[in-house]
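Comments concern the structure below.
Removed: one protein chain of the complex. Kept in place: all other protein chains.
Entry: subunit A
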Amino acid sequence: MSIALKAENINKFFLVPDKFQALSDVSFEINKGEFVSITGKSGSGKSTLLYVLSTMDTDYTGTLMLNDQKITGNKQNSLAAFRNQHLGFVFQFHYLLPDFSCLKNVMIPAMRLGKLKQDEIEYNAHEKLKMLGVGEQALKPASKISGGQQQRVAIARALINEPAILMGDEPTGNLDSKNTAVVFEIFQQLAREHNKTIITVTHDNDFAEKSDRIIEMRDGKIIGLA
């Protein structure tokens, strides 16, 4: 199996308010098509790790490889382009743009990428929304649908450019158990059927238990690679 993500000796310090080592010598690999949960208590460094993996945080030492590309040391602009094409994000809060319709929200990353024509993008966005069961909501403003639906639209947005890796920061943290189950199903399906690599940070132990693998963290270190 080929490797989707490889982290080597990742160290990160916060200097404000005091010098504090958030990550120390974190090294691990994730295979393509794996569904991995990163768990740990608050302050264990799991979200910090996710933001390093997401390429948004560049203030660390060590080496990060995504899709066999070395990410460490790249400039902000090329990282943005990389995220656009290869990474999808789902956050705890949906962070949809409330001024736009759900459909438009999903289309925006694809329009940024600019590889397909407008009508193709629109078709794909409709397909993604249908796949996630929110096809009916496509033309409603993003602010006018329920929380579970918003999160599904956010997942559709994360998937529009067919990224190899999907990252979630507490993607179910703000959802009830029913919607949590739905989101889990979706993630599992994406990993099994579409061979997407999924990395989520979660508090929810049930959610983590059901995923392929758990990376447990404490005090900035990995204590279990179950």
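Quick note on the criterion: a contact is a pair of C-beta atoms (placed from the backbone, for glycine too) under 8 Å apart; a residue touches a chain by one contact, two chains touch by 3 or more; residues count from 1.
Operating definition for what follows: contacts and distances are computed from a predicted model.
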Options "NADH dehydrogenase", "S-adenosyl methyltransferase", "FtsX-like permease family protein" or "Oxidase": UniProt name of the undisplayed chain: "FtsX-like permease family protein"
Among A:Asn9, A:Ser27, A:Thr61 or A:Gln76, residue touching the chain not depicted: A:Gln76
Hidden partner chain, touching residue among A:Asn84, A:Asn174 or A:Gln188: A:Asn84
Contact with the hidden chain (one of A:Lys128, A:Arg157 or A:Lys196): A:Arg157
Residues in subunit A touching the chain absent from view: 47, 51, 54, 56-57, 76-77, 80-85, 89, 91, 95, 97, 99-100, 104, 108-109, 111-114, 118, 157, 169
